[in-house]
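First the structure, in the form of structure tokens, and then the observations on it.
Some chains have been omitted; the remaining ones sit where they do in the full complex.
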Amino acid sequence: MKKLINQHPTKPFRWLLGVIPFLILLLFYVGASNARLAENPNDKLLPAFSSFTDAMQRMAFEPSKRSGEYVFWQDTASSLERLGIGVGISALIALTIGVMNGVIPFVRANLSPLVTAISLVPPMAILPVLFIVFGLGELSKIVLIAIGITPFLIRDMQQRALEIPAEQIIKAQTLGANTWQIIVRVVLPQVMPRLIASVRLSLGSAWLFLIAAEAIAATDGLGYRIFLVRRYLSMDVILPYVLWITLLAFAIDYLLRVLSKRLYPWFHSQTPEGA
Amino acid sequence: AKDSFKICWSIYVGWMPWDYGAQKGIVKKWADKYDIDIEVVQINDYVESINQYTAGQYDGCSMTNMDALTIPAAGGVDSTALIVGDFSNGNDGVVLKGKKDLKDIKGQTVNLVELSVSHYLLARGLESVGMTEKDVKVINTSDADMVAAYTTDDVTAVVTWNPLLSEIEAMPNSTKVFDSGKIPGEIIDLLVVNTETLKANPDFGKALVGAWYEIMSTMSADSAAGKAAREFMGKASGTDLAGYEAQLASTKMFYTPAEAVTFTNSAQLKTTMKYVAEFSFKHGLLGEGAPDAGFIGIETPSGVFGSDSNIKLRFDPSYMKMAADGKL
Amino acid sequence: MSYITINNVWKEYGDQVVLERINNTVEEGEFITIVGASGCGKTTFLKMLLGTEAPTRGLITVAGEALRYEPDSERGIVFQRYSVFPHMTVLQNVVAAKEFEKSKLLARLFGTAKQQATEEAMAMIKAVGLSHAVDKYPHELSGGMQQRLAIAQALIKKPRILLLDEPFGALDPGIRADMHLLVQDLWRRYKLTIFMITHDLKEGFYLGTRLWVFDKDRLDPQAPGAFGARITYDVPAGEVDPNAGNIIEEDVQATAAALKQSNSDQSQPELDGATP
């Protein structure tokens, strides 16, 4: 017998091992759900699977009686739009400030402490201030996402810009590049795949802030729907929505990874795990 | 071991007495009297407290009549309104920014907690001036952030309850154009308990009712002790004595059990519940399987509204009656 | 007057004297190889020529003018590693220098300007023998090919001085020999003045026209940082008494042993390439 550390499962067996915990979870759910439904057929906490399909059928494939919209898709579109704009703007700001901070010592001295301080403020605690400054419309939701993730992204970008070997910066200077040219041709392009990696890392938080923002004031969106139906404990809607969010999160993450690998092959050859 | 029970409550003018009773040992005193344990738990988030009750984590919970119907009752949890504590008499209101008449609300966006009593109040208000919800646009807004939201320019109309309501009303250029004083007795604050638990443990009901009315008599007194109790409740809800008393002023508290019994026995309660059930049905709150507003039976002393075979919400004045008769 | 004059140059980091009393002159077109124990200050000397470090005392002049303490296109450099841009293909790496020169704002060329720059770059790429790999990224190249690219990149600016800091230190002996031929060829072709650091004494003798040995001629075992290294040998290379090599080797190893001792007594020495 080899040591445990040297034993590798074969591919199909690995696959099986990976699926097992999910099956256990599923079984566990079905058991608990059946038990509760046996006691109270109207129980809303752990609905049967048929309730999920009913609810999704209703929300995704029948126009809403009130607005005539397909609620589920409408919610998805709104949320993704907010998430996209929020994350996009954050990435843009982070790229600009982070690279400046990383490359130009004077800018770094000026802005780095402020960014650090802001990154420590819990955004949820200053929500009222946000509303007052940015209003209650779409803007405030985007701003909440931005405030939530931008400081992290900036710090990461700064770090990454600083990690570019000094040799490259010196080399660029010996090739006649000025500060601006170094930024646009040497630093920016090298920081781009790292930006994608950081965005992937911060997407979890972005979803969190999106849901929080939608819970506060909205008329549609995945977070809005979850908090609205939470009022009457419609787990038959909440759980499929949560699953859907998880799937979306996975899909976005996957797309970003693939995109990054395609656009920046030189980057992924450096990092074995494709982080 | 003694039988032990848990009830939960959330911060609202009409439910602060539970905090006082728990902190000052009044609940424990009554529980001891019936040789049971009662734990009183504060839950900040109102909806969460009802959900917890509905999921069976608590034996009782404070909530409004409408939420009692749409959440536990609609979720198949047979619930009894053990204590009818008060009804909102101006504690919920519609505030417009810059406009002075409810009719001006037409075409505006209205910020409120969707599917809550605020929503119901808005519907009733609109009805009173010959409009329907179609004439406005509703934006779901979390209650915790309502005040901050109102200070922004986007928000021109809100429906909310106290203490948020008085904060908002106090802001410049704001007018309360409709409030629950215009529909007295329709927004009722209850202590709801699980019917089965109550049936199996009448002592649980007796202890709660007994404690409640002892707190009521303390806090309603015009004495120093009464003032201290009110101040205590004010502080716990994040304001002070004056603030709390202002909130009490717009709440019709039933300080004596007799008042509450009379209110519960009146035929008006059944009519109110009919309005509430119709509103709830229209907004899909009675469940997807509900064919009409009467799908869930509501039992009141003056008769049952809706389905006799599916009674899930019961107004039962018998325990309050015992208190009124001094039999506890 | 000489092309480069080094006039009583010292370099100190705090208390530690790294280099002291360096005096020398270099004519245009010389190929100077530099050897010396690890940590004795060879890279520091090269950095001063490059302009990323300033001497704490003394003066370096190039063509009669004080050296600018900032890297510029007068002086090309090839480091041991990290020398090329990983996000650019071979061609882009070489064209970049042209783009920096001609397009101040975008640092990109288009149309005929681009075509012209590409042609020039292709010629240089051919000179270093990378024509078959113009569209590859550095990570697709072997170590030797990367260094060829770094050299092509440095040469396209036609620098008058080329600085090489152990450019072949990370390469296999076999590939190293190729690179020697390449560098000598380019040096002759472009009439460069080259300073090249190497760890390999044989390489030093074989390649350049002149060999400098950096070494501490005074050593205080109690305070190894009290005295700096100097140029202890300055000999013509290429055609030299093989015995000289042995004497130098012994000296260098004695210093190396002393430095090793002091380095391990102190903590880790600073990394060469601290971020700017």
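As written, the chains take the letters A, B and C, and residue 1 is the first residue of each chain.
We adopt the following convention: contacts are C-beta pairs under 8 Å (C-beta built on N, C-alpha and C of every residue); 3 or more make two chains touch, one makes a residue touch a chain.
What you see is a predicted model, and the numbers here were worked out from it, not measured in a lab.
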Where each type of chain is drawn only once, what counts apply to the full structure file?
A x2, B x1, C x2
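Please note the rule applied: only the chains that are shown with their structure count from here on.
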From the centre of chain B, which chain's CA centre is farthest?
C
Mean of the CA atoms for each chain, then the mean for all of them together: which chain is nearest?
A
Determine the centre-to-centre distance between chain A and chain B, using the mean Cα coordinates as centres, and give it in whole Å.
38
For chain A paired with chain C, centre-to-centre distance based on mean C-alpha positions, whole Å:
46
So, in whole Å, the Cα centroid of chain B is separated from that of chain C by 82
Per-residue overlap in chain B, given as positions that touch at least 2 other chains
none
Spell out, as numbers or ranges, the residues of chain C touching 2 or more other chains.
none
Given the complex, residues on chain C that touch chain A span 50, 52, 70-73, 75-77, 79, 81-88, 96-97, 99-101, 104-108, 137-140, 150, 153-154, 157, 159, 273-276
Going by the contact rule set out above, which residues of chain B touch chain A in the complex?
47, 51, 54-55, 67, 70-71, 74-77, 111, 114-116, 137-142, 145, 147-149, 151-155, 284-285, 287-288
Quick check on the complex: what are the chain A residues that touch chain C?
105, 162-163, 165-178, 180-181, 184-186, 189-190, 264-267, 269-270
